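Every protein chain but one is kept in place in this view of the complex.
Now for chain A:
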Amino acid sequence: MDLSTWNYEASLADFNQRLAEVSDADLEALRLEYLGKKNGLCTQLVTALRNAPRELKPKLGKDINLFKKHIEQSFKARKPAKSAQKAHGIDLTLPGVRPDLGSVHPLSMTLDAMLDYFSRLGYDVADGPEIENNFYNFEALNTPASHPARDDADTFYIEDPSGDLLLRTQTSGTQIRYMETHQPPFRMVAPGKVFRRDDDPTHSPMFHQLEGLVVGEGIHFGHLKGSLEDFARHMFGEKANIRLRPSYFPFTEPSAEVDVSCVFCEEGCRICGYTTWIEILGCGMVDPNVFKAVGYDPEKVTGFAWGIGIERVAMLKYAIPDIRYLYQNDRRFLDQFKVG
């Protein structure tokens, strides 16, 4: 072996090419040619190094060492490919050992998309109790005891001596609490569970709502319309349009129902009832009586409020056929939300 003609780069390139071309049958022969203990090239190189000129030894030693390591690694890496076909090897088509993928509940996914939008716009997020009293759920919201919306048929009541406790039918009570502790101007949203005595494929006795409230001087109906339009485009895409229809809620006046243009069709489909519009939320200008209940001057400040059902949006977005799927936590259902 003559080290004066040996060149690290050339020799390595030569090896790489031969390894790439060698069949599995000839692999062992190639290995012996390079790594054989007695006559392998590496052994020869190490032997030759002893007789090399002293001044060349450090560089040559380093090169040879690297060369040998590379060759050893290369054979190791090549080995599985060869032995995969043997009985003791591994089957590359078997599934990998992998950690589980978790999943976020579709209601959270939907709510997060909304909360992210509103908090980026500077809306505060408030949480409130699910068991409310008559004042926060009804009276402060301009819904006196004589109001038909107070019928037992809709509201779950809690057994207690005062007879005053109930499961909130809307998250608006959280907004009343917020107004009691904050001064305008502000904008806020209140997400949470709400309860109504209803149970069928599109209604659940417990469901989720997000309600929004913006209060300040100079807030008018046009701001409500613009805000909801922008929100609808965030949730349903840039092409989404909204349509307002007059409606009635005890705590807003004027009030409106809001339809969003159907995201599934252009000329009408089953989901939109062949109308091209999907009813999605209720809204209005805050009733002066609500402001009075929290000690704001309704002559000075105005505001708008809206409420949206999270289930409805989630069901539309993910084509969920039955609202009950959302609370059964069937693993086959949850597994479908590992994507996205």
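The rule is simple: a residue touches a chain if its C-beta (ideal position, glycine included) is under 8 Å from a C-beta of that chain, and two chains touch if they have at least 3 such contacts; residues count from 1.
The working rule: contacts and distances are computed from a predicted model.
Chemist: Can you pick, from "Xanthine dehydrogenase YagR molybdenum-binding subunit", "Sugar ABC transporter permease", "Sarcosine oxidase subunit delta" or "Phenylalanine--tRNA ligase beta subunit", the UniProt name of the chain not shown?
Modeler: "Phenylalanine--tRNA ligase beta subunit"
Chemist: Given that one chain is not shown, which residue among A:I64, A:L107 or A:V260 touches it?
Modeler: Selected residue, touching the omitted chain: A:L107.
Chemist: Touching the absent chain in the whole complex: find that residue among A:R78, A:R197 or A:K317.
Modeler: Going through A:R78, A:R197 or A:K317 one by one, A:R197 is the residue touching the chain not shown.
Chemist: Give the residue, chosen from A:P53, A:P246, A:G295 or A:G340, that touches the chain omitted from the document.
Modeler: A:P246
Chemist: So one chain is hidden, and I want to know which residue out of A:G89, A:P185 or A:P201 touches that hidden chain in the complete assembly.
Modeler: In the complete complex, the chain left out is touched by residue A:P185.
Chemist: Even though one chain is hidden, which residues of chain A still touch it in the full complex?
Modeler: Where chain A meets the chain not shown: residues 97, 99-105, 107-108, 119, 122-127, 129-131, 145-149, 151-152, 156-160, 165, 167, 185-188, 193, 195, 197, 199, 205-206, 214, 216, 218-223, 225-227, 229-230, 244-248, 253-257, 285, 287-288, 302, 326-332, 334-335, 337.
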